[in-house]
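In this view, the complex is presented without one of its protein chains, the others remaining in place.
What follows is subunit A.
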Amino acid sequence: MNVSSAVVRACALVKTHGQGQSRVRAVDEVDLEVPQGQMLAVMGPSGCGKSTVLHLLGGLERPTDGELWVAGRRIDTLSERALARMRRRSVGFVFQAFHLVEELSAAENVELPALLAGRSRRQAGRRASLLLERVGLAGRARHLPSQLSGGQRQRVAIARALANDPLVVLADEPTGNLDTAATLDVLRIFEDLRSAGQTLVIVTHDERVAATADRLVSMRDGMFVDDTWLAGSRTRGLGGLIGLGE
(Lines give C-alpha, C1' and ligand atoms only; values in the text may rest on other atoms or scores of the structure.)
Protein backbone atom coordinates (compact mmCIF):
# COMPACT_ATOMS: atom_id res chain seq x y z
CA MET A 1 0.00 0.00 0.00
CA ASN A 2 1.46 3.38 -0.85
CA VAL A 3 1.51 6.22 1.62
CA SER A 4 -1.16 8.34 -0.02
CA SER A 5 -3.92 5.69 0.07
CA ALA A 6 -3.73 5.40 3.86
CA VAL A 7 -5.72 8.02 5.75
CA VAL A 8 -3.72 7.29 8.88
CA ARG A 9 -0.29 5.73 8.98
CA ALA A 10 1.84 5.12 12.04
CA CYS A 11 5.39 3.81 12.05
CA ALA A 12 7.03 2.40 15.22
CA LEU A 13 4.92 4.69 17.36
CA VAL A 14 6.04 4.96 21.00
CA LYS A 15 4.52 6.84 23.90
CA THR A 16 6.07 6.70 27.35
CA HIS A 17 4.64 8.13 30.55
CA GLY A 18 6.61 9.01 33.68
CA GLN A 19 10.32 9.24 34.35
CA GLY A 20 13.19 6.97 35.36
CA GLN A 21 12.19 3.78 37.20
CA SER A 22 8.47 4.48 36.90
CA ARG A 23 8.72 5.04 33.16
CA VAL A 24 5.97 3.12 31.36
CA ARG A 25 5.68 2.41 27.66
CA ALA A 26 1.96 3.01 27.12
CA VAL A 27 2.39 2.49 23.39
CA ASP A 28 5.26 0.26 22.37
CA GLU A 29 6.35 0.45 18.72
CA VAL A 30 2.97 0.29 17.06
CA ASP A 31 2.69 0.13 13.27
CA LEU A 32 -0.65 0.86 11.66
CA GLU A 33 -2.18 1.77 8.31
CA VAL A 34 -5.84 2.64 7.99
CA PRO A 35 -6.94 2.91 4.37
CA GLN A 36 -9.67 5.26 3.19
CA GLY A 37 -13.16 3.95 4.05
CA GLN A 38 -12.07 1.36 6.58
CA MET A 39 -13.79 0.90 9.91
CA LEU A 40 -11.18 -0.27 12.37
CA ALA A 41 -11.78 -1.33 15.95
CA VAL A 42 -9.05 -1.48 18.59
CA MET A 43 -9.81 -3.76 21.54
CA GLY A 44 -7.95 -4.60 24.69
CA PRO A 45 -8.17 -4.58 28.49
CA SER A 46 -8.11 -1.26 30.36
CA GLY A 47 -4.66 0.19 30.59
CA CYS A 48 -3.39 -1.59 27.46
CA GLY A 49 -2.75 1.76 25.75
CA LYS A 50 -5.61 1.77 23.29
CA SER A 51 -6.92 5.23 24.21
CA THR A 52 -3.38 6.60 24.03
CA VAL A 53 -3.07 5.26 20.49
CA LEU A 54 -6.27 7.07 19.57
CA HIS A 55 -5.04 10.32 21.12
CA LEU A 56 -1.78 10.03 19.19
CA LEU A 57 -3.57 9.37 15.89
CA GLY A 58 -5.76 12.42 16.39
CA GLY A 59 -2.94 14.71 17.46
CA LEU A 60 -4.29 15.15 21.00
CA GLU A 61 -0.99 13.82 22.36
CA ARG A 62 2.44 13.71 20.80
CA PRO A 63 4.39 10.48 20.38
CA THR A 64 7.68 10.02 22.26
CA ASP A 65 9.11 8.32 19.21
CA GLY A 66 8.07 7.10 15.78
CA GLU A 67 6.38 8.71 12.80
CA LEU A 68 2.77 9.57 12.14
CA TRP A 69 1.00 10.62 8.96
CA VAL A 70 -2.56 11.79 8.37
CA ALA A 71 -3.61 11.87 4.73
CA GLY A 72 0.01 11.61 3.60
CA ARG A 73 1.16 14.51 5.78
CA ARG A 74 3.54 13.95 8.64
CA ILE A 75 1.94 15.31 11.82
CA ASP A 76 4.28 14.34 14.66
CA THR A 77 6.65 17.15 13.68
CA LEU A 78 4.01 19.88 13.24
CA SER A 79 3.93 23.02 15.37
CA GLU A 80 1.17 23.28 18.00
CA ARG A 81 -0.74 25.70 15.80
CA ALA A 82 -0.52 23.56 12.69
CA LEU A 83 -1.47 20.48 14.72
CA ALA A 84 -4.54 22.22 16.11
CA ARG A 85 -5.58 23.21 12.61
CA MET A 86 -5.09 19.63 11.37
CA ARG A 87 -7.29 18.34 14.23
CA ARG A 88 -10.07 20.80 13.42
CA ARG A 89 -10.11 20.09 9.70
CA SER A 90 -9.23 16.43 9.36
CA VAL A 91 -10.31 14.65 12.54
CA GLY A 92 -13.67 14.17 14.25
CA PHE A 93 -13.62 12.99 17.87
CA VAL A 94 -16.30 11.05 19.74
CA PHE A 95 -15.76 10.44 23.47
CA GLN A 96 -17.32 8.13 26.03
CA ALA A 97 -18.58 11.05 28.12
CA PHE A 98 -19.90 13.00 25.08
CA HIS A 99 -18.16 16.28 26.03
CA LEU A 100 -20.94 18.51 24.74
CA VAL A 101 -21.07 22.17 25.74
CA GLU A 102 -23.91 22.13 28.28
CA GLU A 103 -24.93 25.78 27.72
CA LEU A 104 -25.42 25.30 23.96
CA SER A 105 -28.31 23.60 22.17
CA ALA A 106 -27.79 20.42 20.16
CA ALA A 107 -27.66 22.42 16.92
CA GLU A 108 -25.20 24.96 18.37
CA ASN A 109 -22.93 22.16 19.57
CA VAL A 110 -22.85 20.72 16.06
CA GLU A 111 -22.29 24.17 14.49
CA LEU A 112 -19.36 25.00 16.75
CA PRO A 113 -16.54 23.12 14.94
CA ALA A 114 -17.64 24.51 11.58
CA LEU A 115 -17.64 28.06 12.96
CA LEU A 116 -14.18 27.52 14.51
CA ALA A 117 -12.96 26.33 11.12
CA GLY A 118 -14.07 29.63 9.60
CA ARG A 119 -17.39 28.74 7.99
CA SER A 120 -20.19 31.28 7.92
CA ARG A 121 -23.04 31.08 10.42
CA ARG A 122 -25.39 30.16 7.62
CA GLN A 123 -23.16 27.39 6.24
CA ALA A 124 -22.57 25.99 9.71
CA GLY A 125 -26.29 26.09 10.50
CA ARG A 126 -27.26 24.33 7.32
CA ARG A 127 -24.63 21.65 7.86
CA ALA A 128 -25.78 21.16 11.48
CA SER A 129 -29.42 20.59 10.59
CA LEU A 130 -28.38 18.14 7.88
CA LEU A 131 -26.21 16.20 10.33
CA LEU A 132 -28.80 16.18 13.11
CA GLU A 133 -31.27 14.76 10.64
CA ARG A 134 -28.75 12.11 9.69
CA VAL A 135 -28.44 10.95 13.30
CA GLY A 136 -32.22 11.02 13.73
CA LEU A 137 -32.40 14.12 15.94
CA ALA A 138 -33.88 16.75 13.61
CA GLY A 139 -36.64 17.31 16.17
CA ARG A 140 -34.22 17.93 19.05
CA ALA A 141 -32.10 20.71 17.51
CA ARG A 142 -33.15 23.34 20.12
CA HIS A 143 -32.76 21.05 23.13
CA LEU A 144 -29.94 21.50 25.60
CA PRO A 145 -27.78 18.43 26.30
CA SER A 146 -29.37 18.17 29.77
CA GLN A 147 -32.75 17.67 28.09
CA LEU A 148 -31.48 14.72 26.06
CA SER A 149 -30.93 11.06 26.93
CA GLY A 150 -27.41 9.59 26.94
CA GLY A 151 -27.95 7.97 23.57
CA GLN A 152 -29.24 11.22 22.09
CA ARG A 153 -26.28 13.14 23.48
CA GLN A 154 -23.87 10.70 21.91
CA ARG A 155 -25.68 11.07 18.57
CA VAL A 156 -25.29 14.85 18.83
CA ALA A 157 -21.58 14.27 19.55
CA ILE A 158 -21.29 12.11 16.43
CA ALA A 159 -23.00 14.81 14.36
CA ARG A 160 -20.53 17.32 15.81
CA ALA A 161 -17.60 15.05 14.90
CA LEU A 162 -18.82 15.14 11.29
CA ALA A 163 -19.26 18.92 11.14
CA ASN A 164 -16.11 19.58 9.11
CA ASP A 165 -16.42 16.47 6.97
CA PRO A 166 -13.33 14.90 8.60
CA LEU A 167 -10.96 12.46 6.89
CA VAL A 168 -11.23 10.21 9.89
CA VAL A 169 -13.57 9.86 12.86
CA LEU A 170 -11.86 8.69 16.06
CA ALA A 171 -14.17 7.29 18.73
CA ASP A 172 -13.06 6.40 22.28
CA GLU A 173 -15.48 3.96 23.96
CA PRO A 174 -18.45 5.59 22.20
CA THR A 175 -20.98 3.21 23.80
CA GLY A 176 -19.31 3.00 27.21
CA ASN A 177 -22.10 4.98 28.91
CA LEU A 178 -25.03 3.67 26.86
CA ASP A 179 -27.69 0.99 27.33
CA THR A 180 -28.43 -1.67 24.72
CA ALA A 181 -30.98 0.29 22.70
CA ALA A 182 -28.81 3.40 22.57
CA THR A 183 -25.78 1.28 21.66
CA LEU A 184 -27.68 -0.16 18.70
CA ASP A 185 -28.65 3.38 17.61
CA VAL A 186 -24.98 4.39 17.62
CA LEU A 187 -23.96 1.22 15.78
CA ARG A 188 -26.59 1.92 13.12
CA ILE A 189 -25.09 5.37 12.59
CA PHE A 190 -21.59 3.87 12.31
CA GLU A 191 -22.91 1.37 9.73
CA ASP A 192 -24.41 4.24 7.83
CA LEU A 193 -21.14 6.19 7.96
CA ARG A 194 -19.19 3.18 6.87
CA SER A 195 -21.37 2.55 3.84
CA ALA A 196 -20.91 6.23 2.97
CA GLY A 197 -17.13 5.60 2.89
CA GLN A 198 -16.23 7.37 6.15
CA THR A 199 -12.95 6.18 7.69
CA LEU A 200 -13.46 5.28 11.35
CA VAL A 201 -11.18 4.16 14.17
CA ILE A 202 -13.01 3.02 17.29
CA VAL A 203 -11.44 2.06 20.58
CA THR A 204 -13.74 -0.16 22.59
CA HIS A 205 -14.04 -3.00 25.04
CA ASP A 206 -17.59 -3.76 23.83
CA GLU A 207 -17.55 -6.83 21.58
CA ARG A 208 -20.69 -5.61 19.77
CA VAL A 209 -18.93 -2.45 18.66
CA ALA A 210 -15.82 -4.37 17.64
CA ALA A 211 -17.92 -6.82 15.65
CA THR A 212 -19.37 -3.98 13.58
CA ALA A 213 -15.91 -3.08 12.26
CA ASP A 214 -14.25 -4.35 9.08
CA ARG A 215 -11.04 -5.03 10.91
CA LEU A 216 -10.12 -5.63 14.52
CA VAL A 217 -6.78 -5.00 16.17
CA SER A 218 -6.16 -6.42 19.66
CA MET A 219 -3.85 -4.65 22.03
CA ARG A 220 -1.95 -5.91 25.09
CA ASP A 221 0.65 -3.98 27.13
CA GLY A 222 1.06 -1.26 24.53
CA MET A 223 1.49 -3.62 21.60
CA PHE A 224 -0.74 -4.87 18.78
CA VAL A 225 -0.96 -8.64 19.21
CA ASP A 226 -3.61 -9.55 16.66
CA ASP A 227 -4.95 -8.02 13.46
CA THR A 228 -8.09 -9.70 12.14
CA TRP A 229 -10.19 -9.05 9.07
CA LEU A 230 -13.84 -9.51 10.04
CA ALA A 231 -15.72 -8.27 6.98
CA GLY A 232 -16.98 -10.45 4.21
CA SER A 233 -16.18 -13.84 5.70
CA ARG A 234 -19.43 -15.79 5.82
CA THR A 235 -19.83 -18.26 8.64
CA ARG A 236 -22.22 -21.19 8.57
CA GLY A 237 -25.25 -18.95 8.29
CA LEU A 238 -27.37 -17.50 11.03
CA GLY A 239 -29.55 -20.57 11.48
CA GLY A 240 -26.50 -22.59 12.51
CA LEU A 241 -26.04 -20.28 15.49
CA ILE A 242 -29.29 -21.42 17.09
CA GLY A 243 -28.97 -25.05 16.08
CA LEU A 244 -31.24 -24.89 13.03
CA GLY A 245 -30.33 -26.54 9.77
CA GLU A 246 -27.76 -28.83 11.35
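Note that in this section a contact is a pair of C-beta atoms (placed from the backbone, for glycine too) under 8 Å apart; a residue touches a chain by one contact, two chains touch by 3 or more; residues count from 1.
Everything that follows uses one rule, which is that contacts and distances are computed from a predicted model.
Within the choices "Class F sortase", "Transcription regulator PadR N-terminal domain-containing protein", "Acetate CoA-transferase subunit alpha" or "Glutamyl-tRNA(Gln) amidotransferase subunit A", the name that UniProt assigns to the complex's undisplayed chain is "Transcription regulator PadR N-terminal domain-containing protein". Hidden from this view is one chain, which touches subunit A at 45, 180-181, 184, 187-188, 191, 207-208, 210-212, 216, 218, 226, 228, 230-231, 233-235, 237-245.
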